[in-house]
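This is the structure I have questions about; it appears just below.
Yeah, one chain of the complex is gone here, protein chain that is, but the others are all in their spots.
Chain naming follows the written order as A and B, and within any one chain the residues start at number 1.
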Amino acid sequence: MFRFWGRAVIFLYTDFGAEGPYLAQVQAVLVAESPSVSVLNLLSNAPAGNPRPAAYLLAALAGTLPSGALVLGVVDPGVGGERLPIVVQAGGHRFVGPDNGLFSRAAARDPGARAWRIDWRPARLSASFHGRDLFAPVAARLAAGVDVPLTEVPLSQLAGSEWPDELSEVVYADVYGNLLTGLRGDGLSDFAVLEAGGRRLRYARTFSAVPAGVAFWYRNSCGLIEIAVNSGSARERLGLGVGAIVRVVGSSA
Amino acid sequence: MFRFWGRAVIFLYTDFGAEGPYLAQVQAVLVAESPSVSVLNLLSNAPAGNPRPAAYLLAALAGTLPSGALVLGVVDPGVGGERLPIVVQAGGHRFVGPDNGLFSRAAARDPGARAWRIDWRPARLSASFHGRDLFAPVAARLAAGVDVPLTEVPLSQLAGSEWPDELSEVVYADVYGNLLTGLRGDGLSDFAVLEAGGRRLRYARTFSAVPAGVAFWYRNSCGLIEIAVNSGSARERLGLGVGAIVRVVGSSA
Partner (left out) sequence: MFRFWGRAVIFLYTDFGAEGPYLAQVQAVLVAESPSVSVLNLLSNAPAGNPRPAAYLLAALAGTLPSGALVLGVVDPGVGGERLPIVVQAGGHRFVGPDNGLFSRAAARDPGARAWRIDWRPARLSASFHGRDLFAPVAARLAAGVDVPLTEVPLSQLAGSEWPDELSEVVYADVYGNLLTGLRGDGLSDFAVLEAGGRRLRYARTFSAVPAGVAFWYRNSCGLIEIAVNSGSARERLGLGVGAIVRVVGSSA
């Protein structure tokens, strides 16, 4: 377990929103179960109920976290149904949450990744909020070094294990209207031309390298290809959102 | 005072929003006044300036908090006017905030509930932000075990004491578009049929028990009747928001 100066830190990656009642209920469980745990909200507006784009964004953001980070990931539209609760170890991090593909992309990027089914169940388990009732207590116990009953499962059995390595789609629109894609920045040359929403987009290193109002693509700070407009919103300008197709159409070299 | 591992925890229940400048000003006072207090945002988008629906939601959410929790509740449209500042003890928790009904439903559910008028005033009291100037210092002192001048008042004198035990209305719409009502889950059988926005709604145990796109009602994770649509937004589908009437119209048994 990674610790900042002796304090365990748990990163929450959810579609709960920042304002509603769900984050605090999870945090209250974490704080109650684990002495001096700290909780950081890595993301609280993951694509709602949509683990596929959320998985590509999480795999990228995990690369910005300190080694040994514990991530509690809850984008869980199948809660109360048949999907399993799992723990995944990949890239030097641990992930706790539902087996719906959310952690599959982080796992796919580490040849040494491992996964476990969670066999523990709480005394009281609601039908609709396993983030609070099941995943949070498990994360708190892992953070505190307490044993949790786990059974290892092959990664190939996990949901999402067949998803492509990169996703040629918008996976997240940020607060500025920038469009993050599921394409990795290190896979394209500066001369690549993208097409999205009927527009062709060229590379720029940063916003201020193009005139105000111009759309471009760049490698963002978590390593993904991102579509942006200097001093504007790519989401509004291109009329695109999560799920929109992004294609590499050529090279300007 | 409940403490998680020696740290006092204060839960904030407000209509301040998560992004604006009001939460941090309250938190800064709490942290400055009370050594090693922790603050969790239980809710920051309570129905704005509307303590009645907020009271039903708070009473339900309080049931999910650890025993001994201290709640700083600020939905305070009458700030700067005549309403009193109060402390309420109910259900094993303490509540600090305005006497406008916000705590009345939590109080009504505990036959042993008690209430006090806050007689203390700060040296500087703004006309529009008692959450920061009055309620936060009082909450911090209670959390730290410091005496605050209080005068007990009968619960029957509190605003909202005459409100009904349950409210047949939508009291909150969450980030997914689920509609939380002021009806308690344990008061209805699985065969009850609800009507809201001209639609009849049947019970399902959880989202995945109905086809995508179907509206239903279920008992949510804080014990309230909630109207939802699998893989969709009940708020958008039914066109309803806070204040919309929900009726029990029959039984499908």
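FYI, a contact is a pair of C-beta atoms (placed from the backbone, for glycine too) under 8 Å apart; a residue touches a chain by one contact, two chains touch by 3 or more.
This is a predicted model, so every value here is computed, not measured.
> On chain B, what residues meet the omitted chain?
Where chain B meets the chain not shown: residues 15-25, 27-28, 31-32, 35-36, 48-49, 77-81, 126-129, 132-133.
> Provide the residue numbers of chain A that touch the chain removed from this figure.
4-5, 7, 9, 11, 17-19, 38, 40-45, 57, 61, 64-66, 174-176, 205-209, 218, 220-222, 231
As a working rule, only the chains that are shown with their structure count from here on.
> What angle, rounded to the nearest 5°, describes the rotation that places the Cα atoms of chain A on chain B?
To bring chain A onto chain B, one rotates by 120 degrees.
> Averaging only over C-alpha atoms, locate the centres of chain A and chain B and give their separation in whole Å.
The separation of the two C-alpha centroids amounts to 30 Å.
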